[in-house]
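For this view, one protein chain was removed and the others were kept in their places.
Now for subunit A:
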Amino acid sequence: MQKSLHLDPNKCTGCLQCEMACAWENYRSFTVAKSRIKVFTFHREGRFVPYTCTQCDEAWCMTACPVDAIRLDPETGAKIVLEPTCVGCKVCTIACPFGTINYVAQTGKVQKCDLCGGAPACAKACPTGAITYVDSDWTGFGKMRQWAGKTDTNPATV
């Protein structure tokens, strides 16, 4: 079964544990500037929104890469960057409509979410359940359940 990261902004508190977990996984550092998942604060709306790569099937970044450095991980469905192949031309960062693949000056390569090979560190670190790693075919399950709970099975007759 393929799994996807499921992000629920309503549960997010903006604690950045996910960002630290991501940076730790890839850099052994807590510096959130290196995280591939970003949590945005919309202060005036009182909303925190975690955001990262959705692993498009027909991924713009993958299609755009001139040296074929972005490949499909058949296990997880993730589009992953092959660092030794990447030439740092940044075409993928232009191609991606969502901004979730970015250049890293420190390495001269690009980076994006790779689902940590099937055990995403952000989902494990999130204390609120705002990030979960669920069956790709059922990312709507939670919302369906919520609406199902609102169904009035015994409508009062008027």
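Heads up, the rule we're going with is that a residue touches a chain if its C-beta (ideal position, glycine included) is under 8 Å from a C-beta of that chain, and two chains touch if they have at least 3 such contacts; residues count from 1.
As a working rule, contacts and distances are computed from a predicted model.
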Name under which UniProt lists the unshown chain, selected from "Branched-chain amino acid transport system permease protein", "Acyl-CoA dehydrogenase", "Putative zinc finger protein" or "Aldehyde ferredoxin oxidoreductase": "Aldehyde ferredoxin oxidoreductase"
Residue in contact with the excluded chain [from A:34, A:71 or A:90]: A:34
Residue of A:13, A:63 or A:85 touching the missing chain in the full complex: A:13
Residue of A:5, A:37, A:86 or A:125 touching the missing chain in the full complex: A:125
Positions on subunit A where the hidden chain makes contact: 13-17, 20-21, 23-24, 27-34, 43-48, 106, 125, 127-128
